[in-house]
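One protein chain omitted, others in place.
Letters A, B and C name the chains as they come in the text, with residue numbers starting at 1 for each one.
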Amino acid sequence: MPGTPPTRFVYLGPEGTFAEQALRTVPAAERGSRTPARSVGEALEAVRAGDADAALVPLENSIGGAVGVTLDELAEGEPLVITREVILPVEFVLAARTGTPLPSIGSIAAHPQASTQCRGWLRAHLPDAVVVDVLSNGAAAAGAANGEYDAAICAPIGAARHRLAVLADKIADHPDAVTRFALLSRPGPPPPPTGDDVTSLAVYIAHDRVGALLSVLMELAVRGVNLTRIESRPTGEALGRYVFFLDCTGHVADVRLGEALQGLHRVCAGVRFLGSYPRHRWGGLTGERPVAAPAGLSDTDYTDAAAWLTRLRVGEQS
Amino acid sequence: MPGTPPTRFVYLGPEGTFAEQALRTVPAAERGSRTPARSVGEALEAVRAGDADAALVPLENSIGGAVGVTLDELAEGEPLVITREVILPVEFVLAARTGTPLPSIGSIAAHPQASTQCRGWLRAHLPDAVVVDVLSNGAAAAGAANGEYDAAICAPIGAARHRLAVLADKIADHPDAVTRFALLSRPGPPPPPTGDDVTSLAVYIAHDRVGALLSVLMELAVRGVNLTRIESRPTGEALGRYVFFLDCTGHVADVRLGEALQGLHRVCAGVRFLGSYPRHRWGGLTGERPVAAPAGLSDTDYTDAAAWLTRLRVGEQS
Amino acid sequence: MPGTPPTRFVYLGPEGTFAEQALRTVPAAERGSRTPARSVGEALEAVRAGDADAALVPLENSIGGAVGVTLDELAEGEPLVITREVILPVEFVLAARTGTPLPSIGSIAAHPQASTQCRGWLRAHLPDAVVVDVLSNGAAAAGAANGEYDAAICAPIGAARHRLAVLADKIADHPDAVTRFALLSRPGPPPPPTGDDVTSLAVYIAHDRVGALLSVLMELAVRGVNLTRIESRPTGEALGRYVFFLDCTGHVADVRLGEALQGLHRVCAGVRFLGSYPRHRWGGLTGERPVAAPAGLSDTDYTDAAAWLTRLRVGEQS
Partner (left out) sequence: MPGTPPTRFVYLGPEGTFAEQALRTVPAAERGSRTPARSVGEALEAVRAGDADAALVPLENSIGGAVGVTLDELAEGEPLVITREVILPVEFVLAARTGTPLPSIGSIAAHPQASTQCRGWLRAHLPDAVVVDVLSNGAAAAGAANGEYDAAICAPIGAARHRLAVLADKIADHPDAVTRFALLSRPGPPPPPTGDDVTSLAVYIAHDRVGALLSVLMELAVRGVNLTRIESRPTGEALGRYVFFLDCTGHVADVRLGEALQGLHRVCAGVRFLGSYPRHRWGGLTGERPVAAPAGLSDTDYTDAAAWLTRLRVGEQS
């Protein structure tokens, strides 16, 4: 029911991974139910079928990962919209049962992506330990807790959930690595504008991609709408069609973004609105901070221009 | 008084020239007073001072001429707006007193621009006649009428006014040559849209002219607003500033042109609105015919996009 | 040694996965040594260190996957170049030991991405079977071969390597799903142009991303260079910097692409050349076929324009 806050949450499982950690930063989820799903597809299906109110899934991973699946799910099937983004630093820890000294560690359980990201640290501190691949960060923590392995590379939440001691934290080679998660719901009124919002779109383009993409960017540029992300993906459904995922600054309720959206609707083969939601402000990359509007494209410029046009139409000159 | 139809007209004189002929195609002018002015500047000053309601002056001449003066007058000083355009074929005639046989003509009075435009005809038909420069087409006709010269190159209206016989018509080398005149008034509500209108603008641009002009064209292109004329002129008032005179398709009351105008107002150093008025449909160049809106930029596309945005803003997906 | 064909190949392991299958389509690899690596990073390090001549790793996965890791590796560290692309349909099979009837299957080993992609088939044909997550398609096949599980979802090569019978093939829900692999080497002369080549670039952009991206696309568009892929990623190294991965039509040796590359070098914060290589022609999406050059941008147009300029410079007019 539109307007009812979500209470039943689903997330990309298993328990004890970054997705659960991200979901717990959402106050309503902290109070509601939180169910892990085996895959992004299963999580979104639960929302589409009405079995859950919202799903938290990874959207973008600064090291790599499941982005493609989520994007494809968003571009096809019943529409879903993003109502919130959560950006989480990828902070891997080395965790072991209490009382395990670092030098004694001979085997380490880790998801292959996790051990890859901590290669430098492992080489420097535990060059002789054997790294054993497991299926998830949560499974690694579980394996260390039950004594199958001496230690685990996992998320802080995985260590906490399995009552492991953290022997070393922030062991990833890229200290700035983050994962961006999206909270997805069935379509409904977007959250109100905050003055620092993101709007996500899936834009379909046919044939001549440079020319068509130039048109898309011109629609944004002339309204001073900035891009924070662009990604192209082929679409299987129609030959030669491409879909571009765009994250733009602004909210669907804004005049300028509204004007740009109408322009995209006119010139593109298709546009799917994926939600307007507050930008997640975190202590990380400056690049994520709002960029000042280019000259002539501030909100004041918009108001002035609209007032000028109103005067012109009744025959007054400024 | 706004809304009152103009009754006192001034035009670029002297009497018996193309400007008078153009003015007489305006029904209100046919009923009102028509006063010749010595120069474009004098004509416009009469309107600015309230001594006349409207001035008819040349704006564009497909062979050359006084365009620059009119443009400069429009770009500076008290604002004036174009309420009507009149496009007149430049149809020169060879006129003489009744009973003058063509072979007997030894001297021809003509404005230098007129004789230049009829060079081919003169060479073919009167190679031995002496052409004498006079100050205007009207003065040429007057000189032939009073016997000072054997004949005159002049406008049909000049021959008629001085009761001269037309010995040959359409003697200009360029049969498609036209002059475009503008009827100028003090600012007031523009004439209502007709579905085939022109909007004239003076757009000020600073410094980097290619980049700035690209921005201007992008504002027009993304709204499907076409250009029928562009002309740059330096401005004396500020160093390095340029003014561009643009004629665009559409009316200030149109959604798309309104959006484009606001965009120009935001990105340009200055914009002066010079009027929205019906395109003069005449039997000439196809290029002046309205061009179909590019794909995605028809009025239906605009309506559809606006409806889509309205749905998005309340949380519905198409 | 430049010019020496590669003989020592490394690929993203383990054995029996799509990467090995892709590598075996490369004739030189079929004759040379083929060593699996634990991760994309390890594979590329082997090439950078000189321990291998070329590495085959996934670049783009139409369903999702390790793309990000490969891109980040290409954008940072010692330069590597793509010398070949291999596009492989993702054809999952259900494989079991010879003599296993389909209805008897109670447990299926599968990598989570694989079982996700075959969800529809599993629901229709084996709704009651238990799917057990394993770490790779190769591990799934191995598990079915040693009797740990009744069957495996794996690549055809995995079934063959473990002497499993294929009970069903092409069981993926998206029949068009493909993975695109890249063969990477240390920098050297690119393969000769074939007339249907791809050039990959990493382009660094600072600050105002719409405007900067517009500039990038204009450099390509004015030379008729088409884009077949674009993906943005944040860069950790410098605040607010973005890197765009572009796949363009054409070869670094082409006049038009050379001109475009110089333009990008001039206007971007940085450009890393990632290789020119033949497009992999496969029976799939029409969108991958070469697009005809836009009007005025054919090779003949280039030759004509160059000849015209040569004439102008010596004072001749066409």
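Assume contacts are C-beta pairs under 8 Å (C-beta built on N, C-alpha and C of every residue); 3 or more make two chains touch, one makes a residue touch a chain.
Computed from a predicted structure; not experimentally measured.
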| item | value |
| --- | --- |
| Visible chains that the absent chain touches, using the contact criterion stated earlier | B, C |
| Which of C:R31, C:R266 or C:R281 contacts the chain that the document leaves out | C:R266 |
| Selected residue (touches chain absent from view) among B:L213, B:A253, B:A269 or B:A306 | B:L213 |
| Interface residues of subunit B (partner: the chain not displayed) | 38-42, 61-72, 112-113, 115-116, 119, 133-135, 174, 176-177, 207-211, 213-214, 217-218, 220-221, 225-234, 236, 239-242, 244, 285-287, 291, 294 |
| Footprint left on subunit C by the chain that the document does not show | 2, 79, 81, 187-190, 215, 218-219, 221-223, 252-253, 258-259, 261-263, 265-268, 272-273, 295-297, 301-302, 304-306, 308-309, 312-317 |
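Following the convention adopted for this analysis, only the chains that are shown with their structure count from here on.
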| item | value |
| --- | --- |
| Chain at maximum distance from subunit C, centres defined as averaged CA atoms | B |
| Mean-CA-position distance for subunit C and subunit A (Å) | 24 |
| Centre distance in Å when subunit B and subunit C are each reduced to the mean of their C-alpha atoms | 60 |
